[in-house]
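Removed: one protein chain of the complex. Kept in place: all other protein chains.
Presenting subunit A:
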Amino acid sequence: MTVIDKLAAFEGEVPSSGATGPRTVRMPAFGISGQPTTLISLVTASLLVGAWWFVTEYGLVSSLFLPRPAEVLHQFVVVARDGYAGAPLIDHVGASLFRIGLAAALAILAGIPLGLLMGLNRFAKGILDTPIEFYWPLPPLSYLPLMIIWLGIGETSKVTLLFLAMFAPICLAAQSGVRSLPVERAQAARTLGATRLQLFAHIVLPGALPEILTGIRIALGVGWGTLVAAELIASTRGIGFLIMSAAQFLATDVVFVGIAIISVCAFSFAHAVRLAERLLVPWRGRG
């Protein structure tokens, strides 16, 4: 064996880290992998609004079908000032938020424990799987008539409809969170002396939390999607009602106002859950 050149590795010139520094490179990853997209999104949004303004301003589309941005803004001010259909705007927003909020709270309170139980217990899984798998792919509008027949036209049927739509994603997420527990992690806890209860509280629950939060985020999306359907039922309040009612008068600008309000609400809710994720599971994706 001969040594060819022990020093070779050290003789290369070290690139000077001057004002510009060396040209850094990196391995291209698959997908976007954390590259910032905010600017692109902002540009897209402004282009869309610009296009909207352009086609309406130059009369390419009748304002009956697509109102001008200024009209929508004006209508928003009018609705905010004078209310709509005999109720102030805040009542409409409040009614919708109350329904979604109550249904979400109930879905979380029922969905998480039942989902965890389904992930842990054969009987719970066997019993609950059938009804959940049966009802949850159904479009809420299809069982809306039943809700009205069974529960009347009051708040109960609306909140129940929203609850049913939001329960399944949360329950299934909790269940899958339990199932994603690596067997070694459970074994490690057992050899550290964990009782079944401790195993659940200290290992299973925190391990399932990321998926549960994802489930809640999806459920809220589904909830807002179902809201308009829920407020079809003999409502006099609510953003969904506002939209449906405005549509009957071909008040397209008011429809746009309603849509904008829903989208702001839904966006805030999703953002709140994202914030909760950052606080509760900062370790997500790193375990």
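We take it that a residue touches a chain if its C-beta (ideal position, glycine included) is under 8 Å from a C-beta of that chain, and two chains touch if they have at least 3 such contacts; residues count from 1.
Here, contacts and distances are computed from a predicted model.
Enquirer: Tell me the UniProt protein name of the chain this structure doesn't show, selecting from "1,2-phenylacetyl-CoA epoxidase subunit B", "Helix-turn-helix transcriptional regulator", "Taurine transport system ATP-binding protein" or "SDR family oxidoreductase".
Expert: UniProt lists the chain left out of the view as "Taurine transport system ATP-binding protein".
Enquirer: So one chain is hidden, and I want to know which residue out of A:V79, A:I108, A:I132 or A:I203 touches that hidden chain in the complete assembly.
Expert: Of the listed residues, the one touching the omitted chain is A:I203.
Enquirer: Looking at A:I90, A:A188 or A:A247, which residue reaches the missing chain?
Expert: Candidates A:I90, A:A188 or A:A247; residue touching the omitted chain: A:A188.
Enquirer: For subunit A, enumerate the residues touching the unshown chain of the complex.
Expert: 182, 184-185, 187-195, 198, 202-203, 206-207, 209, 281, 283, 286-287
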